[in-house]
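Of the protein chains in this complex, one is absent; all others appear in place.
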Amino acid sequence: MKFGILVNEGPFTHQASDSAYQFTKAAIEKGHEIVRVFFYHDGVNNSNKLADPPSDDRNVVKLWSDLAAEHGVELIVCVAAAMRRGINDDLLAAGFKISGLGQLVEAGIIGDRLVTFGD
Amino acid sequence: MKFGILVNEGPFTHQASDSAYQFTKAAIEKGHEIVRVFFYHDGVNNSNKLADPPSDDRNVVKLWSDLAAEHGVELIVCVAAAMRRGINDDLLAAGFKISGLGQLVEAGIIGDRLVTFGD
Amino acid sequence: MALLHTVNKSPFERNVISDCLRLAKDGSAILLIEDGVYAALEGTSASDEITRRNGSIKFFALGPDIEARGLSEKSLIEGLTLVDYSGFVDLVEEYSSVQSWL
Amino acid sequence: MALLHTVNKSPFERNVISDCLRLAKDGSAILLIEDGVYAALEGTSASDEITRRNGSIKFFALGPDIEARGLSEKSLIEGLTLVDYSGFVDLVEEYSSVQSWL
Amino acid sequence: MEDFEDNEFDGPIKKFMYVNRKAPYGTVYALEGLEVVLITAAFDQDVCLVFVDDGVFQIKKDQETTGINMKNFSPTYRALEGYDVEKIYVEKESLESRGFSEDDLVIPVEILSSAEISELMDAQDVIVTF
Partner (left out) sequence: MEDFEDNEFDGPIKKFMYVNRKAPYGTVYALEGLEVVLITAAFDQDVCLVFVDDGVFQIKKDQETTGINMKNFSPTYRALEGYDVEKIYVEKESLESRGFSEDDLVIPVEILSSAEISELMDAQDVIVTF
């Protein structure tokens, strides 16, 4: 099955991004296809490569980057939400790309299911 | 009277930072002293100089910078919370400074009141 | 020695106004700000809780937040006082400490 | 055609589980995740709401979130099924669409 | 038949429901949610908008945000019609428990019962909540 994933909160502050990551990983392991992971609202903060959490905790940004590298998962950051919050191309961690809101709608159209994680 | 201000949420996503700004401005206009504005949790995102909201809306980051320039208000961003979320010295808007959590406790000790704005 | 409590969440979304009322002493004050101002509306499914403590606790709401949400023409709970940001500062000064119900 | 609803907030903090139950049809499923798993506890001030719909709606809770919060040894609402992330994926596949109650 | 062929060519038409559950200004979800609705309109999908719970506060008339220095985006809801977003529903129970009526709203809407909203929700392909 084809899944679209929507992440609405930033890393660390809310569990939303962690849950989305665990769900996405489990879906891939079961052989499903991830159409796209779309980051909206504060979710755009998941793409900030400068995130440097304590070494005894998980690094949510890096987890997403690694997933993109290993499985070619498309990580799209909403341009309007990113500009508002000060995320630009220079800050993007590996695997993330900035694009328009249309990519979210398209994920809803192409995917069999759209699953939202937020606050 | 001496006020300490604690801001716990980022700009735009929650009204907390807007309310804190309006309160701080009103306190200054009434002749009170602002010991310090301390940014914790996602509040550290208020210091990101790259924030570029639509021109028909307020720019919360710039409002804080202007307040610091006009009235010498100390804007302190928590270093631990900032590292976790990828805010470093290179991203800091004018008037913001990164420092330790002790600055929050000290604001509570020195100030006559500590007022928190969050989610 | 009496506290100023601030509540910034809608009473229809969260239970925070109930939590605050449980621990707020008679003689203290509650200031409704941001989405908390919806608790100032009269005749809603949430207003009974507040009217029950009305008088023993002083209720305030932030006028700019009321106006922003289009509530100026609606009936507010009787005895509730509207303040602006300057009045918010005065309340903080007047009471011994502030408890923000986050 | 039946929906999978997900709820990720504590029933003690927010009214979202009530909102969800009001609009969830019989035959649909509700998966409790994150802080939503506190609604899975039996014998709390919030559990009646769920037990009342138990049977007509299928209730699930995410095991990893239950364990993280130290609830493994506590009694959970009867008939509620624990799933892991893989089971979460299966539920999304099984039901026609997902409504996340944010 | 012609129409069907056209649609197939442009991709499937899906039923999208946007569920507005949050009050405006306290958080940004209402504003940024509206931006998604406007974009979706351009994709020629079968879009509907539902206001339930605190979402009904989004379309309260007489919003005046000068005092909080935030952008009043409530007039934008009036633009939805121009984007061919015409299915706009409000739940009766949500309105009434908040002491609101249809007269309080900035746009014409169709008032539905909880049961009717439930039926509608069940028939959707994609549901996104803001």
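Read from first to last, the chains carry the letters A, B, C, D and E; within each, the first residue is number 1.
By definition in this document, a contact is a pair of C-beta atoms (placed from the backbone, for glycine too) under 8 Å apart; a residue touches a chain by one contact, two chains touch by 3 or more.
A quick note: this is a predicted structure, and the numbers were derived from the prediction, not measured.
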(request) Please work out which displayed chains the absent chain touches and list them by label. (result) A, B, C, D
(message) In the complete complex, the non-displayed chain touches which residues of subunit A?
(response) 12-15, 18-19, 22, 54, 56-58
(request) Write the list of subunit B residues that the hidden chain touches. (result) 6, 8, 40-41, 80-81, 100-102, 104-106, 108-110, 114, 116, 118
(message) Under the stated touch rule, tell me which residues of subunit D contact the chain that is not displayed.
(response) 8-10, 12-13, 34-35, 38, 41-45, 47, 63-65, 67-74, 84
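Here is the rule we use: only the chains that are shown with their structure count from here on.
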(request) Please state, in steps, how far subunit E lies from subunit B along the shortest route of touching chains. (result) 1
(request) Could you let me know which interface, C-E or A-E, is made of more C-beta pairs in contact? (result) C-E
(request) Compare the CA centroid of subunit C with every other chain's and tell me the farthest one. (result) A
(request) Since subunit C and subunit D are copies that touch, just let me know if over half of their interface numbering is common to both, same, or not, different. (result) same
(message) On a C-alpha centroid basis, what's the spacing between subunit A and subunit D, in Å?
(response) 24
(request) Please report how many Å separate the Cα centroid of subunit A from that of subunit C, as a whole number. (result) 38
(message) Where in subunit A do residues touch two or more of the other chains?
(response) 8, 41, 80, 114, 116, 118
(request) Scan subunit C for residues touching two or more other chains and write them down. (result) 8, 12-13, 34-35, 64, 84
(message) Please classify the inter-chain touch graph. Allowed labels: line, ring, star, complete, other.
(response) other
(request) For this structure, give each pair of chains that are touching. (result) A-B, A-D, A-E, B-C, B-E, C-D, C-E, D-E
